[in-house]
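Presented below is the structure to which this report refers.
What you see is the complex with one protein chain gone and the rest in place.
Chain lettering (A and B) follows the sequence in which the chains are written, and residue indices restart at 1 in each chain.
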Amino acid sequence: MNAQALHLFWAFGLSIAMLFVIGFYCLFATYNLIRALIGLEILIKAVTLLIVIAGFITNHTALAQALVITLIVVEVVIIAIAVGVVLGIRANNNSLDVRRLINLRG
Amino acid sequence: MANLFILAPLIAVIILNLPFKVLNAGFAVVFGALLFIAQIFLAIFPSFYPVCDNMSLVLLLCIGIVSLATLTVGRYTIKDDSKMFIFVNLLLLLSAGANGIVTVKDIFSLYVFIEIVAAASFILIAFNKAPAALEAAFKYIILSTVATVFMLMSIAVFLFVAGDTSFTAISEALKNSPHSFLITSAIAVFMCGLFIKAGLMPFHGWLPDAYSAAPAAVSILLAGIVTKTVGVYSLIRVVTSIFGFDNSIRQILMLIGVVSIVFGALAALTQSDFKRTLAYSSISQVGYIIIGLGCGTPLGIAGAVFHIFNHTIFKSALFVNSAAVESKTGTTDMDKMSGLAERMPLTGITSVVASLSAAGMPPLAGFWSKIIIVAALWISGYYFYAVVAVLAGVLTLGYFLSIQRRVFFGKINKEFSAIKEASLALTMPAVILALITIGVGLFFPFIFNRFIMPLAGIFGG
Partner (left out) sequence: MFVNIVILIGLVCAALWTVMTRSLLRSAMGLALTSAILTIAMFRLNSPLAAVFELSVCTGLISVVFISAITLTHPLTQTEVIEHMKARMRRFWYLPFLVISIGIILSFVRIKFNLPLPGAEAETDVRNVLWGLRKTDLLGQVVLLLTGVFGVVILFKESNKK
């Protein structure tokens, strides 16, 4: 790998790592169901950027773009289903607080 | 061009949704049943449509059997006709996704079909919108998507190394590339993602909740297809075709396997809910499969795949029994039940057969697969793991006998003394599955040469 690609990889890799930290922190430290979904979204964006940068460095941009397009479609369906489940939980409990989900014990 | 196993359920769903009056729930059930019977037939006699190797054929057979059982149980536990129609459609789409998982040869397509199965199972768990079911579905969504993120991270690194996402390209690139921290961590992260999806300890957080809170028919589906194809089959395929068996992978697999076996069995002993006990028992049995895989020898892998088949059969039978008990008594709490065997004889007998097969009692099928796994471990020199596997069999027997004693034997509880045997649709699948497990156990030597040794051949090549 030449030096310029290495620098690029480092810069992007660093920001992807920071996005992962932000996403995981949001997912684990929140008490609100919808914010947990936002944390998941940030994680998926980080992975999207990782696939695109992998495609750029190896010069296989076409394959990377095809993968990213499929990934985005999959993600939309999963988020739509997750929002449906969250709405159902809200209809039952009248709140979106994770601490109120006590119906299942460990 | 494309795979008939994926296309057929898809076309069935499209046909079922055309605006004709005759396409109601009953028609949908019959149509789905015919499709699954066709899949079972093609899996047993693959010469009509050869598309995949032997391990995939075993999984296709399992998918067909479990889908048929779920369809039958769902027909009688879901009362609303429009809901039944949507249930059949979702079942067909899930089976299309599961067929896709076992027949693709590309790691990104594997991810897409894993997500299909996951999405369909989220919807099915939350199907009747009970509060517990929705919470279980949400927990499963979060953990499943985190596992997906792990898998995608690794796929990006493999793209970096190999330039293509098919199994052969990645395994070539991994063989030719120098040892690097990035690649090792990518492999480890991918396997962590698959462990979460397979529900192995210590990543099993979603599994007991999802299995116990889901509607009765969906629990059969979850236990039989979702964890098997998504988690266990993907792990076997990825480790044998891409990563290869170097020492650290074996150690990790065997360690996680043994932890799952032991702690799953211990946790199952303390539960008081029927389905939750079965869920922890599933974790324990999947541990056996992983330990057979971790062994690395062809015999171990053959034993693991055979145990997948056996586990599907007896666990589905047990979940069908729990559906029958739930439909007649209205509860799954074992403390409230006792002595049901005299009122529900068929359910009692089939659950005894399935439990003994799970515990590894000869001459039932479960005994043979466990013996193969233990023998593979002993031959490869992993004496400690073999001994632990045998001892955990005692624990398995323990908790299954405790279930039997609490639910089926003893004096009958006053409030249940008037119930009758569950309807035909809830006992016939269990009877057929119990007969399969007895049959496979009795005719084992014949099966060994015809089915098991070819399985071992996948690894040799």
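Observations
Criterion: contacts are C-beta pairs under 8 Å (C-beta built on N, C-alpha and C of every residue); 3 or more make two chains touch, one makes a residue touch a chain.
Not measured: the values here are computed from a predicted model.
Annotation: of B:29, B:43, B:71 or B:104, B:104 touches the absent chain (contact as defined above).
The set of subunit A residues touching the chain not shown comprises 1, 4, 6-12, 14-15, 17-19, 21-23, 25-26, 29, 32, 34-35, 37-39, 41-42, 45, 48-49, 52-53, 55-66, 68-70, 72-77, 79-81, 83-88, 90-91, 96. Listed for subunit B, the residues touching the missing chain in the whole complex are 1-3, 6-7, 10, 13, 83, 86, 89-90, 93-94, 96-97, 100, 104, 106, 108-109, 112-113, 115-116, 119-120, 122-123, 126-127, 129, 160-164, 173, 176-178, 180-183.
In the analysis below, only the chains that are shown with their structure count from here on.
Between the Cα centres of subunit A and subunit B there is a gap of 27 Å. Residues 108, 112, 115, 118-119, 122-123, 126, 129, 131-132, 134-139, 141-142, 145-146, 149, 152-153, 155-157, 159-160, 163-165, 209, 212-213 of subunit B are the ones that touch subunit A when the two sit in their complex.
Within the complex, the subunit A residues that touch subunit B are 27, 33, 36, 40, 43-44, 46-47, 50-51, 54-55, 57-58, 60, 63-64, 67, 70-71, 74, 77-78, 81-82, 84-86, 88-89, 91-93, 101, 103-104.
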